[in-house]
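Right, chain A next:
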Amino acid sequence: MTRPAPERTTILDARALARALQRMAVEVLEQAQGTDALILIGIQRRGVELADRIAKLIEKEEGFVVPRGALDITLYRDDLETVGPKPVIGETRIPGDLTGKHVVIVDDVLYTGRTARAALDELADFGRPERISLCVLVDRGGRELPIQADIVGKQVKAGARDRVEVLVEELDGRDLVELVRRETS
Partner candidate 1 sequence: MTRPLLLAGGRVIDPSRGLDQTADVLLQDGKITAVGSNLGRPDGVEVRSVAGRVVAPGLVDIHVHLREPGNEDVETVATGARAAAAGGFTAICAMPNTDPVTDNQAAVGFVVRQGVRAGFARVHPIGAVSVGQRGEKLAEFGEMVGAGAVAVSDDGKPVYSSHLMRTALEYAHTFGIPVADHCEEPTLASGGVMHEGLVSSRLGLKGIPSAAEEIMVARDILLAELTGGHVHLCHMSTRGSVELIRRAKERGLAVSAEVTPHHFTLTDHACEEYDTHAKMNPPLREAGDVAALRSALKEGVIDCIASDHAPHAYDAKEAAFDDAPFGIVGLETAFGIAHTELVRGGVLSLPALIERMSTAPAKLFHLAGGTLAPGAPADVVVLDLDDEWTVAPERFFSKSRNSPFSGRRLTGRAVLTLVAGKPVHEGGSPAL
Partner candidate 2 sequence: MTALGKDLVGLEHLAPEQIRLILDTAEPFKEVSERPIKKVPALRGKTIVNLFFEASTRTRISFEFAEKRLSADTVNVAATGSSVSKGETLVDTAKNLEAMRIDMVVIRHGASGAAQFLGSRIRSNVINAGDGKHEHPTQALLDLLTIRDKHGKIEGLKVCLVGDILHSRVARSNIWGLTKLGAQVGVCGPRTLLPRGIEELGVTVFRRIEDAIAWADVLNVLRLQLERMEKGFIPSLREYYRVFGVTVERLERAPRDITIMHPGPMNRGVEIDSRVADGSHSVILDQVTNGVAVRMAVLYLLAGGRPELADAAKRGGGAE
């Protein structure tokens, strides 16, 4: 007996995603009060591509190239013990010294908050930024830690059995955010 396909709902199509990123770029600038000390760091994976796009939007708007980096948090996960075969570790590159900077962490989905917490732990090993903000494309609720995003593209209500899938042109060939509902058995 085959299981029926899970139900998929589009949260953001390509245009909606572009508009969200546009708004998020503006909010980043507002919160940063200028670009002098701004650094955008995307969390592997997809957070890196989103950080890139936001940086390009800011560059178009302000004519200023925002330094950006990538952060892989695998080695800082709090569930390495239980994750089974070790996940592949992506690239981490941090542009220069973080001291005195305003770091904006960019990620695709905020859920339990553990990824953000791991990112904070890891950044602490690179220096002492003056300020760290969290900027996410989708906030799906379900926090397990007291963490909140400063900038949110879209708020979504998702249950424990649901998945929020983010696809980006650079990696997946198209821009799309979908809510995938599991069948209740």
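Please note the rule applied: contacts are C-beta pairs under 8 Å (C-beta built on N, C-alpha and C of every residue); 3 or more make two chains touch, one makes a residue touch a chain; residues count from 1.
For anyone wondering why these and not others, all candidates are chains of the complex that A comes from, given by their letters.
Because the structure is predicted, anything quoted here is derived from the model rather than measured.
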Touching chain, any copy counted, for chain A within the complex - options 1 or 2: 2
In the complex, chain A residues that touch candidate 2: 72, 74-76, 79-86, 88-93, 109-112, 114-115, 121-122, 125-127, 144, 160-162
